[in-house]
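Data first, discussion second: the structure below is written as structure tokens.
A single protein chain has been omitted from the complex, and every remaining protein chain is retained in its original position.
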Amino acid sequence: MNMKHRWIAPLLVLALLAAGPLQAKEVSGPAPDFTLKTLDGKNIKLSELSGNVVMINFWATWCPPCRVEMPKLNDLYNKYKDLGFVLLGVNVEQQEQPPRNFLRKRPVDFPILMDKGNDVSKLYDVVAMPTTVLVDRSGNMRYLHQGYKEGDEKIYKKMIKQLLRE
Amino acid sequence: MSKFLILPLLLFLTACSSVEPWVKPYERAHLADPIMAFARDPVSNNYIYHVYDAREGGRGAGTATGGGCGCN
Partner (left out) sequence: MRAKAGVAPARQPGAVVAATDSVLRRLVGLCLLSLSVPVSAAVLPEDRADLLYHSYSGGGADINGPSLLLRKKFAEDFSVTANYYVDNVSSASIDVVTTASPYEEQRTEYSLGMDYLRNRTILSLGYTNSVENDYIANTYSFGISQDMFGDMTTVSLGFIYGDNTVGRNGDSNFEEPTKLRDYRLSISQILTQDLIVALTLETITDEGFLNNPYRSVRYLDPASSRGYSYQAEVYPRTRTTNAVALRGRYFLPERSALSAGYRYFTGSWGIEADTWELGYTLPWGEDWIFEFSYRYYDQTRAEFYSDLFPYRDAQNFMARDKEMSSFTTQTVGAGVTWYFEENGAGFVKRGTLNVNIDRIAFDYRDFRDLTVTGVAPGEEPLYAFDATVLRLWLSIWF
């Protein structure tokens, strides 16, 4: 029994590692339109932002990588907002209190939209937390990034710069 | 006993991509809550299992892993 077990584990490891790393996927098609209310009470409609590069980030306070990502997103927003870049933080929680508590201590400058019914999450087929979608100036989806690991903001930066140049 | 488990496990792993999840990632607020963790504090948990392992004849299968936010 011991001899057989020696090779099972390494074999499993190789099989599982065979898949490639998570990177930004290229996607296409018009970005589905939606209207959501921000924490400030304003309504934001995606199609009205046409002409800007829009980054839609689905997040929640209970998701640790999402929390780590927020200040990085804030830096990106402040760096490129005057060049026609808009960042929408779509919170998928059912209540406003947890994101409000979180943002009170760690505020951001970009709008936070509440997707309480999860309609927009379903519309964009969110299968990972966090999920980041980049929409170009014509309103088409261009990149999809699932999850967040330290250093992913460099990928975002590259994609934003490219779309801003178009 | 472990030999018996390896084959079904491998079959399990190869079928992994075809099932549609019925709890979506954005529906995991409760599961990601720290009170739903099997072991909120590993150091404390391991200590109490150590107390039982040392004073009882039974051993093993003391902890479980899994759940959480399913992020990334």
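Letters A and B mark the chains as written, and numbering starts fresh at 1 in each.
The rule is short, and it goes like this: a residue touches a chain if its C-beta (ideal position, glycine included) is under 8 Å from a C-beta of that chain, and two chains touch if they have at least 3 such contacts.
All values reported here derive from a predicted model rather than from experimental measurement.
**Q** Among A:K25, A:K105 or A:R165, choose the residue that contacts the chain missing from this document, as touch is defined above.
**A** Residue touching the chain left out of view: A:K105.
**Q** In the full complex, which residues of chain B touch the absent chain?
**A** Residues in contact with the chain left out: 1-2, 5, 9, 12-13, 16-17, 19-23, 25, 27-31, 33-72.
**Q** Hey, which chain A residues sit against the chain that's not shown?
**A** Residues touching the hidden chain, for chain A, are 2, 5, 9, 12-13, 16-17, 19, 21-22, 64-65, 101-102, 104-106, 127, 147, 149-151.
One rule holds in what follows: only the chains that are shown with their structure count from here on.
**Q** Let me have the rounded angstrom distance from the C-alpha centre of chain A over to the C-alpha centre of chain B, please.
**A** Here the centre of chain B sits 27 Å away from the centre of chain A.
**Q** Flag every residue of chain B that touches chain A in the complex, lowest number first.
**A** 2-3, 6, 10, 13, 21, 24-29, 32-33, 69-72
**Q** Taking the complex as given, what residues does chain A use to touch chain B?
**A** Residue list for chain A touching chain B: 1, 4-5, 8, 12, 15-16, 22, 58, 60, 62-66, 92-94, 118, 121-122, 126-131, 146-149.
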